[in-house]
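For this view, one protein chain was removed and the others were kept in their places.
The first chain written gets the first letter, and so on, giving A, B and C; residue counts start at 1 in each chain.
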C-alpha cells in the first residue's frame, strides 16, 4: 500500500466519512475537519476531528471532497458547522502540503491563491470514472424503481447520452428486460448502443418525443426544454443524472404535471461506501505514483 | 374483452385503485367500497364509491383483494374507514354474486358462510404468478439498493429459495453483475440455478453462514434464526420477501445489530400499476372462461 | 462419492467415452463394450474394452446410453462394430445386475424380457434435465451462428416452445442482444417469457409467419408444416431441436429453398464432456440413493 503516512480529510459528504474509516482500517492515522454537524457516531473512534489548521499541519496528505466546491466560493462541506470559505486563510493552511481533490480545476478557479499548489485530481482518473459510473447507474435504478408504478420489465425507456454513465444505465435497463432506446448525438455512440441491444435515436430527433415510460438524462445540456417535454406521455417519469444545471427543465415539467426529478451526486447518496472505496483506490494509485497508461 | 358488465371493487390496497381506474378506462362501470381513507383524488372521477351492500347489489362482478384477508378476521382493506368483518353480513352481501378474490381458500376458512359460493382465485393462475414474481423481484432490488451502502456490482449476494420469486431475483442480481449464490433444498433447483450462472448451496448448509453483502430470503420457513444470523458479517443486509411470519428472525437480527427488513406485499407497494394490470389480465382471462392449460 | 464399485459402459456416443474416463479418474474401475469403431485413443488407458457378456458379468453397475435405443430394436451404439440387438441374449446378460439407462421406458418397450428388471433412469432426474437444457441451448447457439450470415445481435428470433430447452435458448438469445419472440401454447408460458424480456405469440398463430431471421423449434409436434414455412422469409434459418420426427417439415423446407436443419442429440455432439459430467452426477445421485424432492 502506501507509506505509513497520515491523512487529513477536509470537508465532503458521507463518502468522505466512509473514506476516513476505510483509511483508518488500513492502519493509517486519519484526522478530519468539517464534519461538526454529522449526527451519531459515523466516524470510527480512531478518527480525530480537529480544526482546519491543525488537520492541515499534522496530516501528511490532505484529501478535499469531490467536487471540492459546488458554488465556487466555499468548500463542499455539507456537514460543516459554518461554511468553509475558499479564501486566503484556507489557501495558507494548504500551501506546502500534499493535496488531492476532486475537480481540482474548479477549486483553483475559485481560490487563485492555490494556483501554484500542485493538486492531484483523484476524480479524473479513468478507472475511478468507470467505477463511479457503475455506482451512479445503480443509484439511477433506485430512483427509477422508486418513482415508477409500472415495472421496468417490458417498459419503454429512453436514455439520453451514451457516455460512461449512459452506457452503464442502458446496459442495466436492458438486462432488467426493459425496451431501451438510446439518444445520442454521435453516430458512433448510436452504433455502440445498437451493438448492446438498444434502439437508437439521434439527439436531434428528441423533439418528436415518444411513448416512453421512463427517461433518464445523462447529458449536461438542456435536451428537455418545455417544447420537448410536451411531446412525452403524462405518465412518463423523468430522471436527470447530469450535473447542475441539468438537462431537464424541471419548472416546465412541474407545470406540465410530469414527474421529473434531479438525482445529483448520486454515488454519495445511494452507495457512499462503494464510492468511498473507489476514491481510496484512486488516492492510493496516485500516491504510489501510478501513471494511468 | 369481457361483456359490458360492471365491477365492484371491495377492499384492497393501491393495486385495487389502479385496477378500478384501468377497468373504467376499458369502458366498464366500476363501483368501489372500502377506500374511505384514501387521500387525494386517486380514483378516476367515474369510479363510484358506495357502501358494501350497494356495491355488491349493483355490480356484475365483485373483486376482492389479494390476499382477501391477512388476519383471518377482516377483509384486507387498509383504506377502509372501519374494519370490514368477514361475518354473516359480509357473506350475505356476496352470496348470489360472481366473486373473484386472491387467496380465496383463506377467505373461506375465515368466513364459513362463504364456503358454498364459488370464488375464482385470480392470484392462483400460473401466468399471474409469473408476472407477479417479476414485479416482486424489482421491488426487492429497490429495497436492496436503498439499504446497501455498497454497490450490487461485485457484491456477494445470497438468494434463499429458487421458486418463481427466487429465480426472478437471482437472474436480476446476476445480470447486475453481483456474485450470486442460491440456497435451495432441492438438487434440481440448485442445478437450475447453476445453469443460470449462480453458485449454489444446500439449504441445510445455511447454518455455516458466509461472507455475504446481501441476503434475500424467499422461503416461508424460518431459515434464518439467531444461530444462523450470527454466522453472517455485521455489514450484511437481510431482506425477507416471504409471506408472514417470514423466514428471518427480525428480533434476533435487531439484537445482533444486523440490518434486516421485511418486504411484504411488495408489488402493491413498489409497482401498484404493474400489479394492477396483472390482476386485470387474470380477471379477464377468468371471465372469458380461459382454462389454464 | 460412491462405494468402490466398478462400472460397465455398454454402448453410447462420445458422451459415454468421456463418462468412462471421468469415472476412471474418480478411481473406479471401468469396462466398456460397443466402442470397437471408435477412432484413435479416446478412452483413457485404464478403461478395459470387453465383450458384452464379460462387461456385464464383471461390472458392479451397468450404464446404458441416453437414449438407450433410438430405433426400438438395437442399442444406441454408434461406435459398435455390429448392431447390438435388444434380444433375449442382451436381456440375459443384464438380468440380475444393477442397470441405469436413459429413457428406460422405451428400452423396456423394445425388449420385453427386461421388463422385470428395475432400471433407474438417469436422464429423468430434474437436475440432469436442467443441466442438459443449458448444454443443449449452447449447441443451438453453435448451429445458429454457423448457419446465419447475419449477426444474432439485432436479429429477430422466434423460439417455439418454452420448456426447459426453449427457456435456455430464449434467455441466451436475449442476452446476446437478439429480439426474441417466444411461441407457446400455454398462457403461463407466454407470461414467463414476457417476464424475461421476450415478445410472445400463441402457437395457434404461428401460421401467420413473421419477419424472422432465425426460428428455433423445441416442440416435438409438427408446428412447421409447409403451409407455415411458406409464411416466413426466404432468408430465415430454421433449426429443429425437438426429438425425432421433429417439428419442422424438412422436405417441404428444402423444396421451398429454406435453410432448415435438425440438431438432434445436441449435447452429445457439441459438448460431450459437459454432457458426460451431467450424466455422472445423475448416476452418482442415484447410487447414493438420493430421492429427488
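The rule is short, and it goes like this: contacts are C-beta pairs under 8 Å (C-beta built on N, C-alpha and C of every residue); 3 or more make two chains touch, one makes a residue touch a chain.
These numbers were taken from a predicted model, which means no experiment stands behind them.
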Task: Contact list for the unshown chain, restricted to visible chains - done: A, B, C
Open item on the list: One chain is left out of this view; which of B:98, B:175 or B:190 touches it in the full complex?
Closed with: B:175
- [ ] Have a look at B:51, B:83, B:197 or B:225 and name the one touching the chain we're not showing.
- [x] B:197
Task: Residue, one of C:145, C:227 or C:251, that touches the chain absent here - done: C:145
Task: Touching the absent chain when the full complex is considered, from A:53, A:191, A:211 or A:227 - done: A:191
Task: Residues belonging to chain C that touch the chain removed from view - done: 18, 134-135, 138-139, 141-142, 145-146, 148-153, 172, 175-177, 270-274
Task: For chain B, residues in touch with the removed chain - done: 153-154, 174-175, 177, 194-197
Task: Residues of chain A (touch criterion as defined above) contacting the omitted chain - done: 125-131, 133-134, 168, 171, 175, 185-188, 190-192, 194-196, 285, 290, 292-293
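Criterion: only the chains that are shown with their structure count from here on.
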Task: Where chain A and chain B are represented by their mean Cα positions, the distance between them in whole Å - done: 35
Open item on the list: With centres defined as the mean C-alpha position, give me the chain A-chain C separation in Å.
Closed with: 51
- [ ] Going through chain B residue by residue, note those that touch at least 2 other chains and give them in order.
- [x] 134, 175
